[in-house]
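Quick one: the structure is below, questions incoming.
Note that one protein chain of the assembly has been removed; the remaining protein chains are unaltered in position.
Up next is chain A:
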């Protein structure tokens, strides 16, 4: 049976085209090719955070989620795999990138496989992905593939980068094909913390049998 995967690329690159987006696109291309060899189809959609910059800033300060931001959230909600790519500024992921992921509901990305990628002007930033970005994605309960991608200026002329892209892409395909996210969500969704309307507005389960619900209906607090 042939499977179709929704892949969402999130890029915080600022120029058009940016090397950050280029790196993410290469990953997406390899994911599509490697999945294709296994008879699987990949549909890729791209979230360019540059276009969401003002909505992200507004949401941070006013809780107001604009339509483009809502669309991005919804794309991620339906993603089977994510490629998240950012430039490095001042020894850290771009503020735009971090802000976007900080706005997401804690349960939106649970168990989703993710490739992390970063670009920089110098190899001295190489550990930003493993030292900083992994923590954020661990908090979001995602599964980050073992191979982190980092491209500084010199890496673009080194075939080693392509090899690492291949590795990361295959790791992502393997995680998507294994159905890890589906299993976790189907069998264990309730054991994670949720709020009414979280997971991008899709988490609407109400447990009528909780202590708080009994208290709401005139019972006693425990």
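We adopt the following convention: contacts are C-beta pairs under 8 Å (C-beta built on N, C-alpha and C of every residue); 3 or more make two chains touch, one makes a residue touch a chain; residues count from 1.
Criterion: contacts and distances are computed from a predicted model.
Taken from the listed names "Putative luciferase-like monooxygenase, FMN-dependent, CE1758 family", "Acyl carrier protein", "Fe-S protein assembly co-chaperone HscB" or "Acetoin utilization transport system ATP-binding protein", the protein name that UniProt assigns to the chain not shown is "Putative luciferase-like monooxygenase, FMN-dependent, CE1758 family".
Considering A:65, A:136, A:170 or A:184, the position touching the chain not shown turns out to be A:65 (whole complex).
Summarising the interface, chain A meets the missing chain with residues 55, 57-58, 61-67, 70, 195-197, 201, 204, 206, 208, 212-213, 215-218, 220-222.
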